Every structure is written in C-alpha cells, then in structure tokens.
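With one protein chain removed, the remaining protein chains of the complex are shown where they sit.
Chain naming follows the written order as A, B and C, and within any one chain the residues start at number 1.
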Amino acid sequence: MTRYSAFTVFREGLRGQKGWDKAWRSPVPKPAYDVVIIGAGGHGLATAYYLAKNHGIKDVAVIEKGWLGGGNTGRNTTVIRSNYFYPESAALYDFSVRLYENLSRELNYNVMFSQRGMVVTAHSEPEMEMAARQVNAMRLNGVDAEFLDRDQVRKLAPLLNYGPDMRYPIHGGVFQPRAGTGRHDAVAWGFARAADAQGVDIIQNCQVLELLTEGGRCVGVRTSQGEIRASAIGATVAGHSSVIADMAQVDLPITSYALQAFVSEPLKPVLDTVVLCPPFGTYISQSDKGGLVIGGGLDRVPSYGQRGNLPMQEAVLAGLVEMMPALASVKLLRHWAGIVDVTPDSSPIIGPSGLEGLYLNCGWGTGGFKAIPAGGYLFAHLLATGHHHDLSRPFDPVRFTTGHLIDEGAASGIAH
Amino acid sequence: MQIFPCPFCGPRNETEFHFAGELGKVRPDTGKEVNARDWATYLYAQRNEKGLVREVWLHLTCSELFVMERDSLTMDVRASKSLRGDAL
Amino acid sequence: MRDDSKKWDAPGAPTTLEMSDGLTITPVQLARQTLLSGVDVLGRTQHPIAAWSGVVTAQTYALSLRRDRVLLVNGPALADGWHGDIAQAVSDVSDCYSVFDIRGDRAFSVLKRGAELRLDVPSKSVARLLFGLGVFLYRFEATDTFRVHVFRGQAETFFKSLKFAFPSL
C-alpha cells in the first residue's frame, strides 16, 4: 500500500499519479471467516479495522449490500461532539472524539477532523439554567465545556439574529471547543483502506438474504454472492437493523425514520463553528468546500425511504432563516435523507442480538457518525472476546428490561 | 407532504396526524404479575417492518385514533379504518 | 425572564378588516356555542349539520367535528356536564372559540396559504389545521364566505396570519 504523505503526493504529481495503489481490493468472498460484519458503513469498517489491529483477528469479511460508506456514513451532517450529560454517554462519545483526534495519522488518511467547536444556544433564563446544568455535567464528565453569555455567542456566531425582533432571543449557550466536523466519506474510506491493508475482505454489492442457523446459533449468512460462514457475526446496518433482526426473528426496540440533511451552494467562509439553536430545530456548519451543511429533526412518519419530505424541509429551513436571516437568499443546493435507527432512549445498542452468534451495533439514531471510531472499537472488543468493554456495557440491550435507560433527553426534563 | 385518510374526515395532509405506534400492542394486565421481559416487549419492541406496515395514528384535529396500512418504503397508503373497525 | 411586552403586539379589539378586491375579515359574535359529545350525536341532532365543503344557511346549526361530537351554534342553553338521560356530555364553549367570517372572491386563495384545502374533496368534519392552528372551517351563507372558529387565545395569531396572507395574493 502506498503510504500517503506530502512527499508521495509530490512524487506522484511528477509521475502523472500513476503509482497509487488501490485504496482497497475487491475480493471474492471466501466460504468462511472468523468474523463476518454485515454493513460496510463507518461502524462496520471501523469494527473490522479494530478487530485486526486490537485483537489480531484479520480473517474478517465486511459485506455490503451497495457501496461502502453509502448508508448514513455518507449522508450525515458530519458533526463530531461529546457534549453529553450522563457519564455513560459522555464516556462513550468522548472516547470517540479522542480517537478521532488522532485518526488521520493512525489511518494515514486525512479525515479532516476540524475542531472548530460547537455552540448550543440557550434562549431564556430556564434554558440558561439548563445550560449551566449541562456545562457542569460535561466538565464533571471530563469533557471540555464553556458556558457562554450572549456576547460570547455573538463572537462565535455573528450570523445569528441578535435583533429585537428575534423570536427566541439569545441569552447564551453551551460551547464545546473540541467538537467539530469531519469529512464523512473520508472516515469510511480511511477505515476501509486501513482494514483492507490488514487483510480484511471488504465485499461490496453483496446482500444478505438469510441468516444461517444451526442448533439455534447463527453460523453464517447466505448472500447474493453465496454462503459465508463465520464464528461470530456482527450487524452494523443502522436503519436496517430491524430487517436483519427480523431474519433472526427478533424484534428490536428500534423505529426507523428518515433524517434529512441539506447543503447550500458554496460560499466564502461565513461560519466558523457548528451552531445548534434548539427552538428553531436547526443546526448548521460550513464545510471546507464552503457549503452550509444543515440538519434538523426526524421526519414525522416512520420510513425506510431514503429521500426528503417537504414538511420537515420547511420546518428546518424556515428555522434556519429565523435564526440566521442573513442566509435567506442563499440557495439550497441539494437535500437528501438517511434512514436512522431510533431507540426509545436515543442511545445506541451494543450487545448480543438474542440469537446466539449474532451481535448488534445499532440504535445510533441521529448520532452515529460521531461515534464511528468508538463504536467500531467497542464492537470489535465484544466480537473478539464475547464480553463487553466497560464503555459499552451500559449500552447492552438488557437495559430495556431492567429500566436502565440512558436518555439524554431525560436530562433536559423531557419525559419520554 | 403525504395525504393520510382519516376514517372519519377523509383525506387530509400529513401534518394533521401523529404517529401513535404499531398496531397490535396489547397492554399486559398489570392487575396480575407481569414479568420484566413481557413488560419490556410491550413498551419497546417494534416490528419496524420495511414494506407493508399496520400502524395506529391519531388525527389531531378530530382526535380519531385509527389503523393505517401503508408501505414504509414507497410511502403508498393502502387503507385505513377506525380502531374499532368502522370503515371509511 | 425578559420583559417582552413590546415585542408582542397588544391584541387589538376585533374589528372588521377590509382588504383589496372586496375581501373582508369580520369578527362574528354568536349567541352561543355548545359542545356535545355522545354516541351518534351526529345522527341525533335535529339541526342542520355543517360539513366540508357545503354551505350552511341556517342560523342554528351543528358543526360536525368528529365521530361523536358536534359544536352546536346558536342552540338552546343547556346545563354543563354529563347528561345521563341522553348520554351526552355538554359544555358551553361560547368563550372558548373566537369566530371570523372571511368573505370575498379571493377568500379561498387566502385560506390556501394556510392549509391544503380542496372544495372538491368533502370531509365529514369541519375541524382542521389552518395556519398551523386547530380550527373549525366551513362555508356560511354563501359560497365565497368562510367561517372559522379558532381558540380564543390564538385568535390574534390567526388574524395576523390572514393579514400576512392577503398581500401575497
């Protein structure tokens, strides 16, 4: 594998770029592997990479229905953050942020993690009290957090409306300086290339048709490219987790929704941080290419249709114009949707599926991208050892029976 | 924007409706002993099918709680009837 | 908490608003509005029933709201509460809803700013969302006159929404 560096880029420029290797191979699946991972999104590829790197398990196949990174990894709004309230979530997501911080160098692939910070605004005195509760919790959890007043928010996000007619005047907010954005495709490609280099087979255009079971245990998968057996099978298929679980005759606590995202035409830099204004249901950042990347809430109708729907578009983009009226004449270039797997407590599920031999990494809902390195790391640990890493144990699905939900919404006083 | 058929009102814009859950949830009789697994299944387990689904929806304006059959992939709506079975 | 008294326009006294093209919005004072709920209350009412998109011509009439509920307009006084004899729940809601008439050739165009409305698609209920507010909407006395009942606390918002919708025509 050609190592990527300023030097090789320079050298290849002189040679007409002829010397680059394939970023990953296109292998034919073997009949059996130690581990088969279903779904070559960020989590699946990261799992394969960490299986090889941390556990020396290199006889791994990642099988993908379409093209690698083509699910939510390639459809999200690229925000990476760990501004969580509960210690369990903070530990998980901050672990992920820390892995991200070194990921480009580790994978030898520039994932462009840009720690430009993220502001969550507060718009009233009660919201400021909640913001204080949040900042204190984050700091106690060991996550960087700053409590901002109105002027400090203004410095970070001058485009917000500070006029007297603002429906929800800005009082202040919570700032996480280490949060930011990454290049979503690069995360998938970087993990794919690094996993492939370790010997992992990434098999694209290979759809799982059926789970193979023997004696009540999952021993492999039947795919559009034939049967593949494995001693452990991990599913990392996000919004389609219920479809795989259905093959195992298991009902998951998951509902699939379309989550839309929007990008504007490229503009010269106007926004240096990620900004989320909860009462407008909208968040925004500006990509390195100049496009404003915008997201909001889930569509109202459960769905597997990977396309946007007008009511939520109007809600999100109208919210954007309310919070940043200067953007009113900026044009929407493209909008799309991903299918997200939403759990009752909006926290992920890492653990056994209920069918022996089949493990799940799912339920990340709207927030899977930021958790890719941690999700892969912890899922690899589970697949390799059969036991939870301490960080993933609270996210075992048993919590729905014991009642130990990890509901970040709960921290803000919302009953679910 | 989708059009949903309220069994009483007829076709209306989706913004008038609220998703209430999958059809078929039966509340365990909590007057008796209910084990934790059954209760968790009732509270949280979802079929979450890709394709034909049968769901309970609330029409916010007339408060009708009804069953709708639709396709969760294509968004085609097949039919609806009131929760008690009264047809359109 | 901030003092936002100035940010929110003080509610004005309800007056008739006349726009271009003969469009008018008129606040309506009804003698009484009564909510009646019960099994087959629709079948049992003796008053003309208003549904979408027919035109009501009577002075006393019942708005069909839902399977088991009507709003009786200008009906007789009835005691609030559960009427066991007729198995109906009764509430005086005269002060619950503000009522407006929107009249003119372009009244329907204005309303289409606030909801997906079709005159050729009937509905058994006059309840719907209009400008995001729960309202009762039907035609009253003429095909170009639309009557709206809106929660009193949202009348100001409704009036403002209409005013914004007018110049867009």
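Note that in this section a residue touches a chain if its C-beta (ideal position, glycine included) is under 8 Å from a C-beta of that chain, and two chains touch if they have at least 3 such contacts.
Operating definition for what follows: contacts and distances are computed from a predicted model.
Student: Name the omitted chain as UniProt records it, choosing among "Sarcosine oxidase subunit alpha", "Cation:proton antiporter subunit C", "Dihydroxyacetone kinase, C-terminal domain" or "Pyruvate synthase subunit PorA".
Tutor: Matching "Sarcosine oxidase subunit alpha", "Cation:proton antiporter subunit C", "Dihydroxyacetone kinase, C-terminal domain" or "Pyruvate synthase subunit PorA" to the record, the invisible chain is "Sarcosine oxidase subunit alpha".
Student: As a test of the contact rule: which chains in view would the missing one touch?
Tutor: Counted over the whole complex, the chain not pictured touches A, B, C.
Student: Among A:131, A:230, A:350 or A:391, which residue is in touch with the absent chain?
Tutor: Of all options in A:131, A:230, A:350 or A:391, contact with the hidden chain holds for A:131.
Student: Over the whole complex, note the residues of chain B touching the chain we left out.
Tutor: Touch with the absent chain occurs at residues 1-3, 18, 20, 27-31, 34, 36, 39, 43, 56, 58, 60, 63-65, 74-77, 83-84.
Student: List every residue of chain A that touches the chain not included in the displayed model.
Tutor: Within chain A, the residues that touch the unshown chain are 4-6, 8-10, 13-14, 16-18, 20-26, 66-70, 74, 87, 104-105, 108-110, 112-115, 124, 126, 129-137, 139-140, 147, 158-159, 161, 165, 167, 183, 185-186, 189-190, 204, 264-270, 279-280, 286, 288-290, 305, 307-310, 313-314, 317-318, 320-322, 325-336, 344, 401-405, 407, 409-416.
Student: Since one chain has been left out of the picture, which residues of chain C touch it in the full complex?
Tutor: 1-5, 7-11, 35, 37-39, 68-69, 80-82, 84, 87, 89, 91-97, 109, 112-113, 115-118, 131-132, 151-157, 160-161, 164-165, 168
One rule holds in what follows: only the chains that are shown with their structure count from here on.
Student: When contacts are scored as defined above, which chain pair ends up with more C-beta pairs, B-C or A-B?
Tutor: If we tally the contacting C-beta pairs, A-B comes out ahead.
Student: Go ahead and note the Å separation of the Cα centroids belonging to chain A and chain B.
Tutor: Going by mean C-alpha positions, chain A sits 29 Å from chain B.
Student: Going by the touch rule set out above, which residues of chain A reach two or more other chains?
Tutor: In chain A, no residue touches two or more other chains.
Student: For chain C, give me the residues that contact two or more of the other chains.
Tutor: Expected reply: no residues.
Student: In the complex formed with chain A, which residues of chain C make contact?
Tutor: 1-2, 7
Student: Would you pull the chain A residues touching chain B in the complex into a rising list?
Tutor: Touch list, chain A to chain B: 240, 242-243, 246, 251-256, 300-305, 309-311, 344, 400-402.
Student: Quick one: in the complex, what on chain C touches chain B?
Tutor: Touch list, chain C to chain B: 65-67, 115-116, 121-125, 127-129, 134.
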